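Only one protein chain is missing from this complex, and each of the others stays in its spot.
For clarity, chains are labelled A and B in written order, and residue numbers in each chain start from 1.
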Amino acid sequence: MKLGVCYYPEQWDESLWASDARRMAELGLSTVRIAEFAWALIEPAPGRFEWDWLDRAINTLAEAGLEVVLGTPTAAPPHWLVEQHPDVLAVDAHGRTKPFGSRRHYCFSSETFHTASARVVTAMAERYGSHPAVIAWQTDNEYGCHDTTVSYSQGALKRFRAWLAERYGSIEALNQAWGNVFWSMTYARFEDVGLPVAMPAPPNPSQLLAFQRFASDEVLRYNRMQVEILRRHAPGRPVLHNFMGFFGSFEHHKMGRDLDIASWDSYPLGHLDGMNVASEAEKLAHRRTGHPDIAAFNHDLYRGVVASGRWWVMEQQAGPVNWAPWNALPLPGMVRAWTWEAFAHGAELVSYFRWRQVPYAQEQLHSGLNTPDNLLATGGEEAAQVARELATVPVETSRPARVALVVDYAGKWALDALPNSADFDVHTLQLRWYSALRRLGLDVDVLPASADFSGYQLVAVPTLPVVSPDFVDRLQRSGAQLVFGPRSGSRTAEMHIAEGLPPGPLRALFPGLRVTAVEGLRPGIALPVSLGDTSAQVTRWRDVLDLPAGLTAEGSYSDGHAAVVQHGLARYISGWLCDAGLGAVMARAASAAGLPAQPLPEGLRLRRRGRLQFAVHYGEQAVQLPAPADARFVLGGPVLEAGGVAAWWLD
Amino acid sequence: MKLGVCYYPEQWDESLWASDARRMAELGLSTVRIAEFAWALIEPAPGRFEWDWLDRAINTLAEAGLEVVLGTPTAAPPHWLVEQHPDVLAVDAHGRTKPFGSRRHYCFSSETFHTASARVVTAMAERYGSHPAVIAWQTDNEYGCHDTTVSYSQGALKRFRAWLAERYGSIEALNQAWGNVFWSMTYARFEDVGLPVAMPAPPNPSQLLAFQRFASDEVLRYNRMQVEILRRHAPGRPVLHNFMGFFGSFEHHKMGRDLDIASWDSYPLGHLDGMNVASEAEKLAHRRTGHPDIAAFNHDLYRGVVASGRWWVMEQQAGPVNWAPWNALPLPGMVRAWTWEAFAHGAELVSYFRWRQVPYAQEQLHSGLNTPDNLLATGGEEAAQVARELATVPVETSRPARVALVVDYAGKWALDALPNSADFDVHTLQLRWYSALRRLGLDVDVLPASADFSGYQLVAVPTLPVVSPDFVDRLQRSGAQLVFGPRSGSRTAEMHIAEGLPPGPLRALFPGLRVTAVEGLRPGIALPVSLGDTSAQVTRWRDVLDLPAGLTAEGSYSDGHAAVVQHGLARYISGWLCDAGLGAVMARAASAAGLPAQPLPEGLRLRRRGRLQFAVHYGEQAVQLPAPADARFVLGGPVLEAGGVAAWWLD
Partner (left out) sequence: MKLGVCYYPEQWDESLWASDARRMAELGLSTVRIAEFAWALIEPAPGRFEWDWLDRAINTLAEAGLEVVLGTPTAAPPHWLVEQHPDVLAVDAHGRTKPFGSRRHYCFSSETFHTASARVVTAMAERYGSHPAVIAWQTDNEYGCHDTTVSYSQGALKRFRAWLAERYGSIEALNQAWGNVFWSMTYARFEDVGLPVAMPAPPNPSQLLAFQRFASDEVLRYNRMQVEILRRHAPGRPVLHNFMGFFGSFEHHKMGRDLDIASWDSYPLGHLDGMNVASEAEKLAHRRTGHPDIAAFNHDLYRGVVASGRWWVMEQQAGPVNWAPWNALPLPGMVRAWTWEAFAHGAELVSYFRWRQVPYAQEQLHSGLNTPDNLLATGGEEAAQVARELATVPVETSRPARVALVVDYAGKWALDALPNSADFDVHTLQLRWYSALRRLGLDVDVLPASADFSGYQLVAVPTLPVVSPDFVDRLQRSGAQLVFGPRSGSRTAEMHIAEGLPPGPLRALFPGLRVTAVEGLRPGIALPVSLGDTSAQVTRWRDVLDLPAGLTAEGSYSDGHAAVVQHGLARYISGWLCDAGLGAVMARAASAAGLPAQPLPEGLRLRRRGRLQFAVHYGEQAVQLPAPADARFVLGGPVLEAGGVAAWWLD
């Protein structure tokens, strides 16, 4: 694994560049990402390009032996563009045009924005495509950030209608697919369809889902345009995008088909405090370590986003961030620990964000490896430590896990379109299931429903509303133990209730099973579930099951309804099960699959890379590792303090 | 009492219709409401009507022996109408036009909408007005749903000004009535007056109240237009509207004058979880039974909305709904229990919503008597049980209660316009007072201030800001015990402080009483009130009373101010009194009125219909009924489980 850093030469006096480059190299960094917000400097006026500064910056880095990842600068369109073409600007849900002055103000459906983007990307790629120091390209920056996938512009409306015409062929088909007969919502022409926003009553969930699919396709189309230009002019250089953690607004795996490497931006403390996937208790307990599973989940997700399995951490938090409601200081050692966690999951590169804290503008409180007065910060010291340690730790090949967890973007949109329980959050559910597996010491691959599951021994599906028969086939052929969560198989692709009631196509696995009703559980309601020795609870949601003969209730609610159903290799968990309950079901499934599963001490997590077993400790109290007495350690030792890391040979 | 069901033939393949009709009849249903969202099918293009499908649907039902209630389809204006006449669309408080795509997007002040509505209603009435199977008509659907009474459109503004000119005669009179001299708000012409929205400081409460009155009048005017058409073309068929629970945005009793039957849509679980009239503890405790008093309150309200006293439950929850934040599963037995509760209150018809859960569009998670795969659901079984039981229970004539609770729509708007305590919610207060009476086993009529109170022995007025001398006269002539709540008599009709300070005209009952100040009580503040043996509390609000000699303080605050004042037949409760306190005052008043009042076991409620005493149990623990040992039961027996129902003869 290599270490890298994100760098913004344009933000610093040129006199600093050479020493910055030298110090990067000395620190043990080998890769530098630059330029992804520099459009105004690269093209200060329409069609006028200024390359001198960027030539010098790249060459300065190259001369210090550093490799360069070039970002296309399209996340920050310059003022002259929005002035010339106001249609470049996106429109928010209140109908207001998003003004210039920050970033990501563009609309994915603006054709003039496509044209202008193509011009600057082409120019950059022509200039640097074959530059020996430029080893890879990043498209744009964090698609979807600041809720920017969707735009309610006239341009988006026009393209949405065309997209609908393409998808449905005829307006009659659309009316049929959406069930527009309900509430007299039928359209006579595609030009009648509007955007699903600001209606007095809820929009048709089929329309919501279609609009989200369209918006996702628009992101993919825009990215593909950039990728094609880069492929043409930057031969042999991998193209990647830097995704984010728990951004669910577009189809990551579909974009992955257009990329060579997946990368993501890992901010363990920002993601914990600033996104709502963890409980308040977890936000407090792990505010300085980060959640033990949030970064890991995303590592395991992005490893599956491109076919090759290549993935990077393009931005790694290196100290406090500036964008969560409350921004904590990392526990000393965590920048190192997060880096090793990424290594354990198979990262090729971890690139710290950013080289030096910039003393002005929006991110002035976002730390870097160096302080604004150019002294090495704690994060910088820990990066250097990792660099030294890397020299001593063999790079084993990352192998597929035995456990797969299935996620689905359209499935999230489907459930968001019909919540029925105000706190049924799909990302939160996915994280809880993933945690349950990881707390048992299991390695997990996070995969889309379209994946090949052969070789897996356990497949967990936290929720998958839209199930294809093909998916069921692949699962059955894998021979894996299967665990499904609530609302799985509940919807058709067009957002109808599944044929014959949920779990629809999953009835191939659970013959005769029907979800006859669903129940949203208000906070304060916890339904007791008896589950063998485990006394568990269901909150937020339950599917009410009509259990036919031949299926086994492994757990039940106090009103007699089945809570967990087992049949053959498959289990169905009918509710939002607590951690203890999930742990018990997963342990049972793992045992049936022949997978060793043992509950880990609080805060400890394991991950194997090849023949090396890694351990990272996110808890407060020192813990004894579950390593054999004679384990040969290549990192750390048998006892881990908070923030500690260890690795030993598996025999 | 008859049972009915809401049915949408247009949403199902026609091949199902005949078997649906047959199964309805077999289940014991006799009435079917149809068509109230079918405008796009009835009039697929301007002026072009398609009756074939509706003819067939009605005839199919009729052939199975079912009666039809026809709904006018105006709650769902079709796309061609909003395209032709964009002024049909309402405008929200943010100034945005509400787009097509759901329902209730129309503006009550749009003249083109009146014209289009009149055309479709006329055409329907002409076609089916004399159809022998069509026994009644429903206008539109749930006026006010999704906060649609008010529209901030140019059309509304124009009509508001005309309404003001009509009400006030001259702009000088308006300036005077509103006190516009304050803050230089005087107008020179009616054309100067705007809509009370988006101002930097609060609008004049007199303007707010006038605007709400205007908006209510617009709803009445629109409904009257439909009623007049129906009366012309559907001779002898009663006209009704389906009101909702705790919708306070227009004058229900005034609309009642134009109707033959009042009906309402009773969703006990949706109303509990989705509206804010119950406490969080009640939302948890009764999440599966519904609140013991919410449906009952509305039954008792709607019985008083038309002069004849005829009322129906047009839509009765038959399983989980889809529209509350958390949608619970009813406790088995509750669909039956809710039906009997309606019967006990005198309903002529309970019509379940809906025949079959529809697998697409906005309400796909709203259950029906049948599941989407067409099997009878729990609610369907319970409906059948009620149908069988009805055959054995005599239908006694419903008689007026001895206790009246007074509600007032304009009074709610007046207090909303000047809250002064952020949690003084009028509907919540009404419910708490109603509950206090019902927990004592009393039957209650919910009446407007304009009612005739002769025959009542106890009249409770939770709050009535605008009191007319005529109201006081009627109360005095009734000889009833009177209990008034805070802020009663506090305002003139134009939203000034009552002459001589509150309680204004109520000083006829409390000579010399003056409310010299009012106090909003922040959550966390509970003022102890000594009230005989009861230690009670006041939260949220108190009126500070200047108590003249001759009036008795039945209860006092710890600072010496009177909390409950008694004089002659009347009591004044000066604050938002707790349940225990309300119970004590009501018990005292009931005793003075010679009414038997006994606290009922937790969750049990009683209601008498004629000579039959009904009991429904909303609590968890089984209870012994307060029935004589030799009671002759026609339903159930002396002990009720959760969700149980009983009825016995009063001797």
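Throughout what follows, a contact is a pair of C-beta atoms (placed from the backbone, for glycine too) under 8 Å apart; a residue touches a chain by one contact, two chains touch by 3 or more.
Quick caveat, the model's predicted, so the values are computed rather than measured.
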Task: Candidate in contact with the missing chain, chosen from B:188, B:391 or B:629 - done: B:188
TODO: Would you indicate which residue among B:364, B:421 or B:478 is in contact with the undisplayed chain?
DONE: B:421
Open item on the list: In the whole complex, not just what's shown, which of A:2, A:103, A:131 or A:231 touches the removed chain?
Closed with: A:103
Task: Omitted-chain contact residue, chosen from A:92, A:111 or A:579 - done: A:92
Task: Residues from chain A at the interface with the omitted partner, ascending - done: 8, 10-11, 37-41, 73, 76-80, 83, 90, 92, 94, 96, 98-105, 145-148, 273, 280, 283-284, 287, 319-320, 322, 324-329, 357-365, 367, 371-373, 377-378
Open item on the list: Counting contacts across the full complex, list the positions on chain B that touch the omitted chain.
Closed with: 94-95, 178-188, 192, 194-207, 418, 420-422, 494-497, 500-501, 514, 516-522, 524-525, 544
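The criterion applied here is as follows: only the chains that are shown with their structure count from here on.
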- [ ] Measure off the straight-line distance from the CA centroid of chain A to the CA centroid of chain B, and report it in whole Å.
- [x] 47
